[in-house]
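Note that one protein chain of the assembly has been removed; the remaining protein chains are unaltered in position.
Letters A, B and C mark the chains in the order given here, with residues in each chain numbered from 1 onward.
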Amino acid sequence: MRIAGKGLIDRDSVLNFTFNNKLYQGFEGDTLASALLANDQMLIGRSFKYHRPRGIMTAGSEEPNGLVTVQRGRTQEPNTRATVQQLYEGLVARPQNAWPSLKYDFLGINDLLSPFLAAGFYYKTFMWPKAFWERVYEPIIRRAAGLGELAEAYDHDLYEKAFAHCDVLVIGAGPSGLMAAITAARAGLDVILADESNRLGGRLLSEVEEVDGVTGRIWADAILVELARLSNVRIMTNTTVTGAYDQGTYGALERVAHHMHLSPEGLPLETFWRIAARKAVLCAGALERQIAFPNNDRPGIMTASAMRTYLNRYGVSPGQKIAIFGNNSDAHRTARDFVEAGVEVVAMIDCRQEVLAIGNYTVYAGAEVVGTSGRLGLKAVTIRHNGALKTIECDALGVSGGWNPSVHLTCHMNGRPVWNKDIASFVPQDGAVPGLSVAGAAAGEMSTTGALAQGYAMAQAIARDLGKRPKSFDLPLASEGPYEITPFWDVDGKGRAWLDFQNDVTTKDIKQAAQENFRSVEHMKRYTTQGMATDQGKNSNVNALAVLADATGRGIPETGTTTFRPPYIPVAMAALGAGGHAKGFAPERFLTSDAATQELKAPMIEAGLWYRPSYFPQLGETHWRQSCDREAKMVRKTVGICDVSTLGKIDIQGPDAAEFLDFLYINSVASLKVGKVRYGLMLREDGHVMDDGTCARLGEHYYLITTTTAAAGQVMRHMDFVHQALRSDLDVSFTSVTEHWAQFAVAGPAARDLLNGILTHTITDKTFPFMGCGAVQVGGVDGRLFRISFSGEHAYELAVPAGYGDSLFRLLLDQAAGMGGGPYGMEALNVLRIEKGFITHAEIDGRTTAFDIGMAQMISDKKDCIGKTMAARPGLIGPERDQLVGLKPVDAIKKIIPGAHLFETGAEPIRQNDQGYVTSMCYSPTIKSFIAQAFLRDGRNRIGQTIKMVEHLSGVSTLCEVCDPVFFDPEGGRLRG
Amino acid sequence: MVELSFLSATGNKLPIKIGNVSATEVNATLHLVAPFHGKSTQAATVVKREMGLDWPGVHELKHRGKSYVLWFDHSHIAVMGEAPLAKLARVAAVTDVSDGWCIVDVYGSDVRDVLARLTPLDIREQHFKAGMTQRSMIMHMQASISCLEKSQFRLMVFRSMARTLLHDLTTAMESVAARAQKV
Amino acid sequence: MRFSALKILTEGLTGNRGWGAHWRDPEPADGYDIIIIGGGGHGLSTAYYLAKEHGLKKIAVLEKGYIGSGNIGRNTTIVRANYFLPGNSEFYSHSLKLWEGLETDLNYNVMHSQRGQIGLFHSDGQRDAAIRRANSIRNQGDDAELLGVDQLRKMVPYLDYDQGRFPIYGGLLQRRAGTARHDAVAWGYARGADQRGVDLIQNCEVTGIEIKAGVVQGVQTSRGAIRAKKVGIVVAGRSSQVAAMAGMRLPIESHVLQAFVTEGLKPCIDHVISFGMGHFYISQSDKGGLVFGGDLDMYASYAARGNLPMVEHVAEAGMTLMPMIGKARMLRSWGGIMDMTPDGSPIIDKTHIEGLYLNAGWCYGGFKAVPASGNCFAHLMATGAAHSAAQGFRLDRFRTGRGLMDEEGTGAQHNLH
Partner (left out) sequence: MRIECPLCGSRDRREFYYAGHASALERPDPAASAEIWDNYLHIRENLAGVTNDLWHHETGCGAWLVVTRDTVSHAVLLARLAKRDKK
């Protein structure tokens, strides 16, 4: 119910929202949780395993129970914490994990079966009969498990990522965080202040105590006004720092538009920040923990501090009759505040013997709650007091088992928190995250005055560390009593006592785990699933550890510690992966001929991030093979044009360029004459082939090499490594010019005629002999011409600066069209090269050696080169190696399938008989047969033999003749023609 | 007589303005220069004499009119616009990469907020000042990023990735513009 | 104690008070016939098979932390037998067969779920490679099917077939592949070994390996010296450190591999999906969390935690492949330390020291290997001869170049596999 005169909500701004198909009203400033509580809606969800009815337990992101699905237009967001979701006009939320309804949940039956579903039960059963696991048991378990549901639709919501840099990142804007931020800011440091809430102040917003003589939130507002005025401060609200990573890198999730009914076009729902901070201060406060007493999980039971938050920040009381159960002084603030707000407080049950009330309420000292009643909402608690049981009617119970410092970020780099017996909890280990200091409740400092002082002191120290001379100023004082606690974890009694509310782990489960010798904390957690729920044990790990310690007869510090891994709160995949959806995963690279190619309706294929044309369909062609055959024949007959700009091109200059290249290539390029091109092969240092390409000598000390499309980056990096790390003595420098030059293959008997129609100066076989290169001019533009061929035809590659690529491609197509030629795509290119026995990365797949592809003799014995020594290892040469051969079907079935394996004709097609495999295949319209390249055991010695190709998937098996890999024009007459 | 026509890297898709940030394409000659061993001084002398500019140190960008010299990587500087290429080529490896890069100037008061969504560089004013040039990434692309003025940056990515640059840039510009409207 | 449905029932009715310890906590004896260093999945399964198949009695497993605290407890739980190079093929095939009988064998439900794994391919070249792989798998006698896009759309409709950066050309399906509950595998083997008399000694860190005249004598531990006739090193992630105690240096570089799980969700992903172009793989656990991972963080590390660039890369891969997971929230990330070898394949071999054996180099394929790794290592340690399914995992293959198993084709750079 709403309490008049309380809260920071705007009662003039009414917001309509829907939960569980029912319309409600709340106010601007509400969370979904506070608005539901204001409407007396206590039942919010069902637990994971036993489907127990559950209500709101906390007022923060650690909420384990109040998880709902929020519907936003076409998208739905499962597992949204009602305690974090700000209310907006028109919000639609649904309960989850309940069928047919929240009130009557069929799987509530699990609760009755719970004796048979105790810790680890599934490891002990469901094994008979064997096949039933996948078919019967697992589907049932899967359907029963899980929380919310994903919409199986494309998620179109916008998310983004961004980077930020600062001197100091202050995490949390409670008293210590505000003090740290203002202190660092006044010292002139660049500050980022990030807070999970939409409003700065932290616990100050939930408490009535004063700071510096005014209510805490008014003090916070004043600090905020000063911070907002400073240009060196960046305030990030709705931002949760999610992870601490190396060298001061932090992840942070900003909820940008979750609170908006309508958001401006282009505004992301969330931004995931990568923050690089020289220093950081963790001021994340503390989280209140529960006490495990029988049936402590009914709707209406929540933490005592959450109750105060609902009252003081949202003007809501979760009930008409309030009871409080605690083991520490802090719990009394809840009783006091509710009494002052005019709400009936029926009992303050304190397990400590000596207790003083701080307000007008009934205290049961030395008492404990031993049971509760109310199926869908709390109706009464039973307490044990002075040896007698007493039932007290109430509809809300606030519980405080003490406070756990928010040590989570300090664990992200494997730091283990340490036990502090004064506060009966874990505190951060010093230096757990380099550059991160901890202040306030997060450090175990439970008084507001102390937190303010620590925030100040940490920031002063950081400022001095970073070379500033910060001025000192007077510290504000807070008006609260000391924090006194007596450790108290669980209550024995009839009925189950919950620890992990969402995963339904009870104290009995922990004890059973110990009994089964899962005594290590990690074993206990994994066996019982304690701490594995969406709150990752924030609410329950310390209690569970205490119960385990008790069950195993050890103290808490000896039993172990609790740790946390990033992220602090669960982060949407769409936020972490922002920009990755659809085409954003990797850059797209387009050829200069792309527009013209698209106009010709060529289907595009992806290669090394580039898009290249597969083939150029002509009118009447209905199958790619028709286009491919035509294009291949066209090149053999007249002339074809192909954009080959994707090949890596590296410009190499310097007096030692030749020596450098000789160290990279297995063959010699130093002997190459200016104006000539040579094929070259590079190895990795392990003796396997890295890449092949051409090397053109443009000048005495000037080379241009090409790489394959796929290996362009790898080769460039390799060259950088070899030069900088191994041979920096060589006076050579190189740079990629792949992108500067648009380069087109002009291939076919009419290639020279075509070129002579457009080049400024006519070329001849003398000026451009086979494997010649040089400068040319075309249309007033300086270009380069290489007489090289990947098709086996008389062919050239013509390069111009990329700005002219589109224009040149269109010109070449025009010229070719007049000669009966035209463009050809990757399919035809593949046919032409297989006919000629040229290799691609289908053959040099990282496992093949120069020996395997028949190029061992190219390895120069006059010089050292990368990979030479290791290529001579016994396992990399010899008859046991698979060697490159050609294959031609000679059976009734004239089909070869790439990827198929090879066997002796009579052998069974099993691994033990494997003789090799097919790498590439095409139909050759020239040879009028399917032809293929393959690696065959000792293949070069088996040319002329017959081998059986078996492809299991399609059931195709055929006999093939083993041939030389060069099928067409083995003498190379056409190249020189 | 045939003629070839020039097409810019973005295909004339710029300028655009979203919110208070604008982007325009720059077409200029661009050469990478790496002095041969022992020739650094001579190369610097050529640049000083012919261009009136000091050889750029790491992360330095200098310009006179429309001629720029800028640090480019561990072994190269870049010269943009008019430059004594022939003289430089005697003492250094000079490589024409004019058409290899898509060059876009972005400017406007929120330009740094836009860049914060694109690059891991520290783009705070006091850390990335006018006259600085750095190599880094724009989303997944290798990039050269230079600060020409407090609120004006020059971005360069490989030419073939121009479309991706425009996509990434406009997405970031839209987001920053939308934040300004956010209520 | 034998687990059965009846036992669950009777225990349930009597307050679950009768469950005994899964395993004992014995004090270490003075000496053993065989000491296994490392109480992870591989070490436990080695001990189990030594006791079960070779009838050896005096066996101890020494674990510096708790049983199953290594990579067995921090992986993405995928079980498959789809390797294509000889050496790997027969080994993983053997392992999958052991998986298929594991629950009956161990009397422990490890929730081995043969839900099928689909490896997607994105170009003609990748399809050819998939066919080569599928045929290798079939040659070995295991199952493999090639799915076209139409079939894929029916099986996994939520992939982005139309707008993704790398178009989906099809997938290689292995129906017998799937997942298992990782911790349960460790516990099942531990319980089975314990029942057969193996001493599982937790919180016992090996600090030295005693060698005399080239023959192993025993180990020094944080709980005193223990004699042994044979010692097996099974500590993937820390192999180099333990081998160094015997003066050995290994062809291994340690790297961190991260893995991730989301909050629980109702069933939406019914298979294991691998996205080769993005180094991304995903499945959904029985509890509803999406379990996924990607590539190594790529720098040598023993930190068992990673950094953001790989977290983001993995999430981006997920978003381009299956945008429906955008609203799933990553709940937890963790890291495991991988023994990366120069060819990406493991080592199960003798060492030059008599009585000292090495099981290492699992890169990030160790989980699916657990049954066969223990089975073959036990065979080697008990008989002195390599098991027929593990002949290829020799330590000297890098020096000779014979029988390299470079499935990725990336060569002798440890982190690229």
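Methods note: contacts are C-beta pairs under 8 Å (C-beta built on N, C-alpha and C of every residue); 3 or more make two chains touch, one makes a residue touch a chain.
These numbers come from a predicted model, not from an experiment.
The hidden chain, counted over the whole complex, makes contact with A, B, C. Across the entire complex, the residue among A:Ser13, A:Gln320 or A:Ser728 in touch with the chain not shown is A:Ser728. Only one of B:Ser8, B:Ser75 or B:Thr170 touches the absent chain when the whole complex is considered: B:Ser75.
Here one chain is not drawn; of A:Glu226, A:Asp246 or A:Glu606, the residue touching it is A:Asp246.
Think of the hidden chain as still there; on chain A it touches residues 163, 245-249, 274, 276, 413, 434, 685-686, 717, 720-721, 724-726, 728-729, 864, 868-870, 873. Contact between chain B and the absent chain runs through residues 37-38, 40, 58-59, 73-75, 120, 122, 134-137, 142-143.
The set of chain C residues touching the chain not shown comprises 238, 240-241, 249-254, 298-303, 307, 309, 342, 398-399, 412-415.
In the analysis below, only the chains that are shown with their structure count from here on.
For the pair chain A and chain C, the distance between mean C-alpha positions equals 23 Å.
Separating the centre of chain B from that of chain C, both taken as means of CA atoms, is a distance of 48 Å.
One finds 31 Å separating the Cα centroids of chain A and chain B. Residue positions of chain C touching 2 or more other chains: there are none. Residue positions 161, 274, 579, 583-584, 586, 588 of chain A are each in touch with at least two other chains. Per the touch definition, chain A reaches chain B in the complex via residues 158, 160-165, 190, 256-257, 260, 263-268, 274, 276, 579, 583-584, 586-592, 595, 610, 651, 653-655, 724, 731, 733-742, 758, 778-781, 800-808, 811. Interface residues of chain A facing chain C in the complex, by the touch rule stated above, are 48, 75-79, 115-116, 118, 121-128, 130, 133-134, 138-139, 141-143, 145-155, 157, 159, 161, 243, 245-246, 249, 251, 272, 274, 412-414, 508, 512, 515-518, 520, 522-523, 526-527, 529, 532-534, 536, 565-567, 570-574, 576-586, 588, 605-607, 684-688, 690, 841-842, 845-847, 870, 873-876, 897-901, 909-911, 914, 917-920, 950-953.
The touching residues of chain B, when paired with chain A in their complex, are 1-9, 11, 27, 32, 34, 36-37, 74-76, 93-101, 116-117, 119-124, 127, 139-141, 158-164, 167-168, 171-172, 174-175, 177-179, 181-183.
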